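Supplied in structure tokens, the structure appears directly below.
Of the protein chains in this complex, one is absent; all others appear in place.
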Amino acid sequence: MSNKRKVAILGATGAVGQRYIQLLQGHPWFKIEVLAASERSAGKKYKDACNWIMESNLPKEIAEMPVANADVASVEKAGDVDLVFSSLPGDLAGQVENEFASMYPVFSKASAHRMEKDVPLIIPEINADHAELIKVQQQLRGWKGFISTDPNCSTIQMAITLKPLMQYGLRQVVVNTMQALSGAGYPGVASLDIIDNVIPFISGEEDKMETEALKILGTYKGKGVKNADFQISASCNRVQVKDGHLESIFVKLDQDPSLEQIEAAFEDFKGAPQLLKLPSAPANPIIVRHEKNRPQPRFDRDAGCGMSVVVGRIRKDPIMTFKYMCLGHNTVRGAAGGGILSAELYVAKGLA
Amino acid sequence: MSNKRKVAILGATGAVGQRYIQLLQGHPWFKIEVLAASERSAGKKYKDACNWIMESNLPKEIAEMPVANADVASVEKAGDVDLVFSSLPGDLAGQVENEFASMYPVFSKASAHRMEKDVPLIIPEINADHAELIKVQQQLRGWKGFISTDPNCSTIQMAITLKPLMQYGLRQVVVNTMQALSGAGYPGVASLDIIDNVIPFISGEEDKMETEALKILGTYKGKGVKNADFQISASCNRVQVKDGHLESIFVKLDQDPSLEQIEAAFEDFKGAPQLLKLPSAPANPIIVRHEKNRPQPRFDRDAGCGMSVVVGRIRKDPIMTFKYMCLGHNTVRGAAGGGILSAELYVAKGLA
Amino acid sequence: MSNKRKVAILGATGAVGQRYIQLLQGHPWFKIEVLAASERSAGKKYKDACNWIMESNLPKEIAEMPVANADVASVEKAGDVDLVFSSLPGDLAGQVENEFASMYPVFSKASAHRMEKDVPLIIPEINADHAELIKVQQQLRGWKGFISTDPNCSTIQMAITLKPLMQYGLRQVVVNTMQALSGAGYPGVASLDIIDNVIPFISGEEDKMETEALKILGTYKGKGVKNADFQISASCNRVQVKDGHLESIFVKLDQDPSLEQIEAAFEDFKGAPQLLKLPSAPANPIIVRHEKNRPQPRFDRDAGCGMSVVVGRIRKDPIMTFKYMCLGHNTVRGAAGGGILSAELYVAKGLA
Partner (left out) sequence: MSNKRKVAILGATGAVGQRYIQLLQGHPWFKIEVLAASERSAGKKYKDACNWIMESNLPKEIAEMPVANADVASVEKAGDVDLVFSSLPGDLAGQVENEFASMYPVFSKASAHRMEKDVPLIIPEINADHAELIKVQQQLRGWKGFISTDPNCSTIQMAITLKPLMQYGLRQVVVNTMQALSGAGYPGVASLDIIDNVIPFISGEEDKMETEALKILGTYKGKGVKNADFQISASCNRVQVKDGHLESIFVKLDQDPSLEQIEAAFEDFKGAPQLLKLPSAPANPIIVRHEKNRPQPRFDRDAGCGMSVVVGRIRKDPIMTFKYMCLGHNTVRGAAGGGILSAELYVAKGLA
């Protein structure tokens, strides 16, 4: 299809960059035009620059593509590009994404710009209207392009389950995560650190969970986002699981809905991607499992092709209002898949 | 030493029974006299009845001991016994322990009798005075012996850390556990269930955590125990760790002590075992680690020979008062080691 | 399609039985008609009798099917059946399969009948002609049906790679296996046995590898199979991998082909399933990987939908002629997938 949008992937050799490549194979709207990465990789063929860690084979045409340096001049030299996916490391992303955003729509998985007031932090099912914030951004910054950001992986899946609870007056959220190895990138967690072990610390993660969700679930007011008015406390752990973050969530609500009402709220939840029938939208953003021991990472992470969040063990709580388990694929819904869904949303809304 | 007390171990072939055997090697006060188990094992040599799963070698003299059936007549035929450790499965324990308790002091790791009103539920550092409850029990039941019970493994380590917080007015505890495989006994968790996975369910565990701690931290009133007046909410998970339960704990207090005060309360905490210099007492019931990523199961489970609880990541909480991580060895402090320490307490107090 | 053959699965609740169900979904020639298992499961709905351990969801119509007892009368009462897949445990399989084989074609994954002289031991790519042996069997035993057996999982993948080497005069094979957990069935290997460990023993496995391959690679002589004339020595280990047996193979040949010749022999190898275009036939029975560190279980077990064997690290050997690594999916090619491919072969040849 000749009118597919041509995309560049910044940070293409990393774990999330690889997932972008994998998920964009055969995408109906997007076509990979340029792969870009840090200086160490630039100039090499992708297959030589990248230690491919996806279980599916590295696509042959990707393998032979050259890797450009992650700057505008190099990327433009490598090909004509319509939009940019960035999974650059946090410390690099800030400046480089700004440079690209002056010209191109940039969909960023990096944390650098997430909390800036004129930058949308998007989960398409929740806050599709926040996308309009780029107009403020473009005006303020004088950019032709823009930056739209995706939240932290463990925040995304939690926030999706919180959205349908807002109607009952969400007050407090206590969350404990058990996060997968792939969330730390590659090489990431040393095997000697995690064998027969759990690591009860992930740098910066608790702060992200406690702040990002308030912006995501906030209200767009034409000029900016007013944060949602509830509290979050997070405790984050790394466990020996390849993919799939599992979260134990305790929620305090103003109202006291029945478990059946909660379940229905989860199961009936739909958002813009479902209404707009975006290519990467799962039929159900939230799937409820009724077995007593689900969701589990290995069995539930691929639900909805990795784009559904799976919820289970919904039960009344003696302190808060109720508690449940929540599972999402951290590098699909929580990273590359979420980024692609965001870009689809902007395209469908005529914003990119 | 000829005047060591002679003990029988009921459930001697199971995972906890094996740990009893391991920990009682060279014990200054106790000597293993009889090994008892279910009918399937009775009559065999221990080495033939047991699939030994401890990393240390099966002691030679234990290997050759016969296994008696777990009933009073068979145990008495096998040897003179002064006291009994029971790690029988829950469904068997109720009746069999009653039978033994009419004659002998029984220290039980089973859940069957824990919540009975005249049965002490003991963590020696916390509620040594509850041991007196056996006098009520003996009078009511007309027994020469008694039953004293040890709490559930994940409850023990949590309760030890809650005790020094009581002075600040403990109101609410939210706890999420990441529990080791050995907690499920042997063969226990199938490898196919846990590889690349977390199981967010342990049968009966959340209920035990939410109720047992209230009795343990309650007040002995001469005739019974008045439960402590705070609330607990638990969410329990199984992770791929051999030994060592890790718990993420959020605590709400009436007062607002500083983190330094909390740390000092943990570090200064001592109980009866330390005062009485019991043989299995750790120097410090609670050890505080100051690294940002501790405690971890593989590195901290053997602290204090597995009898200390290790605490770390103490931090203020936006919803509750503060939060911290807590780690204990589930088959030492949380099972056989805790049981032995209880028995030592009774002996030191002249009650057994 | 109304003229699909109706199949019964004996041992339908076990790990291999579940894989049969999963792989037969949408099969063009076969339709699941009856699920049968041991007495403990008989009479229940499949979803209640079975602890489903496949990552894909239990198909809804299967979930509601009743489980029949694994005897002819019960199976016939449950439905009309054209052929039978058996993954019964070894001790049960012998007698039950005989009973069914007097009436029906039985494709057995059990070891009970493999080495009987009139029973074919089939890997369709290797010895499709051995299928004719059922005529001898039927004559000798007076059966209307027959038994055809599939080899042991670790033997299948080794044998497939040995077949194209026969042309160079195969003399000796030394093989060390590193086998997946799923090979032991469910619940199978206890997690406490395998965490941070390797178990250098699998009951009966070495003997199977050292004998079965000789029959498979033997010559069909009208009345029986003359074993191949080479020697095998095996050493078998269990490792912490979910699926995918990895084997390190050292081979001594009469001739001294170049590594290029060996590689070509592997890559060019085709058998009856490819010629007959059987539905479950992989395009390539053997795939050669050229990376220095492949094949690996997690990355290569799904090659050819789990039906291809993946070979790598082909190198000259200082003692034998050459050595290589070999990887196969033990419950697809090595069990249910292999069984289905065998049945397809018989159907295509008009023998079933």
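Letters A, B and C name the chains as they come in the text, with residue numbers starting at 1 for each one.
Assume a residue touches a chain if its C-beta (ideal position, glycine included) is under 8 Å from a C-beta of that chain, and two chains touch if they have at least 3 such contacts.
Here the structure is a predicted model, which is why all the values come from computation and not from measurement.
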Contacting the left-out chain: of A:Ser182, A:Ser235, A:Ser248 or A:Ser308, that is A:Ser182
The one of C:Ile62, C:Val96, C:Ile232 or C:Ala336 in touch with the missing chain is C:Ile232
Touch with the missing chain holds, among A:Glu97, A:Asp118, A:Asp150 or A:Asp196, for A:Asp196
Filtering C:Val241, C:Leu278, C:Val309 or C:Ile340 for touch with the omitted chain leaves C:Val241
Among listed residues A:Val34, A:Ile53, A:Leu217 or A:Leu246, the absent chain is touched only by A:Ile53
The missing chain sits against chain B at residues 55, 195-196, 298-299, 302
Per the touch rule stated above, chain A touches the missing chain via residues 15, 53, 181-182, 186-196, 240-242
For chain C, residues touching the missing partner are 172-174, 176, 178, 195-201, 210, 231-233, 235, 237, 239-242, 246, 248, 250, 292-299, 312-313, 317-320, 323, 325
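As a convention for this text, only the chains that are shown with their structure count from here on.
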Chain-centre distance (mean CA atoms) for chain A and chain B, in whole Å, is 42
Multi-chain touching residues of chain B, meaning two or more other chains, are 195-196, 240-242
